[in-house]
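A quick write-up on the structure given underneath.
With one protein chain withheld, the remaining protein chains of the complex are depicted in position.
In order of appearance the chains are A and B, and numbering begins at 1 in each one.
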Amino acid sequence: MQSAWDWEFAWEILPELVRGMVTTVSVTLVGIVIAVVLGLFLALGRRSDKRLISYPTAGFIEFVRSTPLLIQLFFLYYALPTTDLPTWLTTWDAFVTLFVALGIHYACYASEAYRAGIESVPRGQWEAATSLNLRIRTTWRSVILPQAVPRSLPPLGNYFVAMFKDAPIGSAITVPGVLFVARAIQSATFRSVEPYTIAGLLFLAVSIPAAMLVRRLERRVAYESD
Amino acid sequence: MSQIEHVPPSPRGAAAVEMQKVTKAFGELVVLNQLDLHVEPGEVVVIIGPSGSGKTTILRVVMTLERIDDGYIQIGERQLYHEEKNGELVRASEKHIRSIRSDISMVFQHFNLFPHMSARENVMLAPIKVKGLSEDEAAEKAKLLLDRVGLGDKLDHRPSELSGGQKQRVAIARSLAMEPRVMLFDEVTSALDPELVGEVLNVLRELAASGDMTMMMVTHEMGFASEMADRVLMFDKGRILEQGPPDKIFKDPDHERTKSFLRAVLSH
Partner (left out) sequence: MLDDLILNPNQYRNLLQGTWVTIQVIAGSFALGTVMSLVVGVARLSSLRWVRGAALVYIEFARGVAAIILLFWMAYALPILFGLPSMPALLAGILALGLNMGAYGAEIVRGAIQAVPKGQYEASVALNLSSRDRLRHVILPQAVPIILPPYGNLTIEVLKGTALVSLIGLSDLAFETQLLRTGRVRSSDPVNLPFLYLNVLVIYLILSQLTAYLFRIAEKRSARKFGST
């Protein structure tokens, strides 16, 4: 029976796992960029006066938020290529598919963060803008968004940490993130304790500082808005 | 919305504000009931009355913060809520309303300053974005106006660093920057600590005394009203109960309701 923990082996596989972690972090960062931008569009779309825009947008957001990311990932990776959609839309490699799936899924959460931020701007600000006869675009750009965005940052931060924790699902479609590497090591060496434990520790090493940063951001925003 | 009758422009020449049969309801509650109100250019009109009487709504429909259900509002020579199309008077487009709105400005009870901008930037924003001034021109104008309201040394301060009275004076400067024809004041001293009220009233006094700003004010400051108002309106339940020069209204009102209201307010 193999021993529970082999330090030499653990040391051996560490570099590979770290490399996998870098991939996981990278794909998360790209996903964050997509979520930030797409989320804002979704938020504005949901607020639109035209029901033709606001209803489908709200429906889409609800649908994506109520269903598993894993299934959405599989849908993008396996199902889309079988459709008649143009190939540039369907033949993405696994890495791209993963950050698109993460980006879209978390854009729907980000849109809620933006929405809450926008709605927390006092109505008086809108009325002041009307009283100065500012154009809608100016009102958004110069008055509302500068106040809404900082308030949205803490919830956004939390969603991005959550995205990072979801990123390893890429291992199911062969994205070489930390989990994929751990599984590969398990298959090759039949040793499972070291790879998964190290993967877990690496994860903690990133997610705990990230969560602390978001908490600090929360405190700062709360302090400044009083 | 009733059938629009073609109402000819006011025969008294260009009033600053002309309200004809203005009606506004919130659900079941009729807040403005066929209101007729004529304000001359340069006139200072003070509106008093119990809370819930609808007096703030008068200002808000002029500022287009609420839309009227019926009636007409004219600013200067132009209809605010209606425009001419093929010789007919129809409901105005947003574009039309925007083209007149710069002539109207409002100062709010709770200031509504932009917290992420300095006093100077608050005053500069609209002239740059709406009137097309350059940044330098707007900055100069802002300095002049803030000096005028006594805040020349607070140009780069944020609203959070200012007292209530200072905030309100910035708000007044911000409104003045748009060079409106009509300024609306919605209980602008009600949210201030008593010792800060005076500095704001002084600015208002100066504005009123100049004679060339049309002012409509909702206020509880009866002392100010009796001093500076050209006309006082007693408003109750959606209608003008009575109106007249301050001497008349404050010293010898016609209606019992006005008498009891004044007694209650002035006994503080």
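The criterion applied here is as follows: a contact is a pair of C-beta atoms (placed from the backbone, for glycine too) under 8 Å apart; a residue touches a chain by one contact, two chains touch by 3 or more.
Everything numeric in this text was worked out from a predicted model, so none of it was measured.
Peer 1: Identify the visible chains that the left-out chain touches across the whole complex.
Peer 2: Output: missing chain touches A.
Peer 1: Of the residues listed, A:Leu89, A:Ala188 or A:Ile208, which one is in contact with the missing chain?
Peer 2: Counting the whole complex, the residue in contact with the absent chain is A:Ile208.
Peer 1: Looking beyond the chains shown, say which of A:Phe74, A:Trp92 or A:Trp140 touches the absent one.
Peer 2: Final answer for the missing-chain contact: A:Phe74.
Peer 1: Take the complete complex as the reference. Which residues in subunit A touch the chain that isn't displayed?
Peer 2: Listed in rising order, the touching residues are 1-2, 4, 63, 66-72, 74-75, 78-80, 82-83, 164-166, 168-169, 171-172, 178-179, 182-183, 186, 192-193, 196-197, 199-200, 203-204, 207-208, 211.
The working rule: only the chains that are shown with their structure count from here on.
Peer 1: Hey, how far is the Cα centre of subunit A from the one of subunit B, in Å?
Peer 2: About 48 Å, centre to centre.
Peer 1: For the complex, which residues does subunit B have touching subunit A?
Peer 2: For subunit B paired with subunit A, touching residues are 63-65, 98, 101-102, 104-106, 108, 110-116, 125-126, 129-130, 174-175, 178.
Peer 1: List the residues on subunit A that touch subunit B in their complex, please.
Peer 2: It is residues 122, 124-125, 127-128, 130-135, 138, 142-143, 146-147 of subunit A that touch subunit B.
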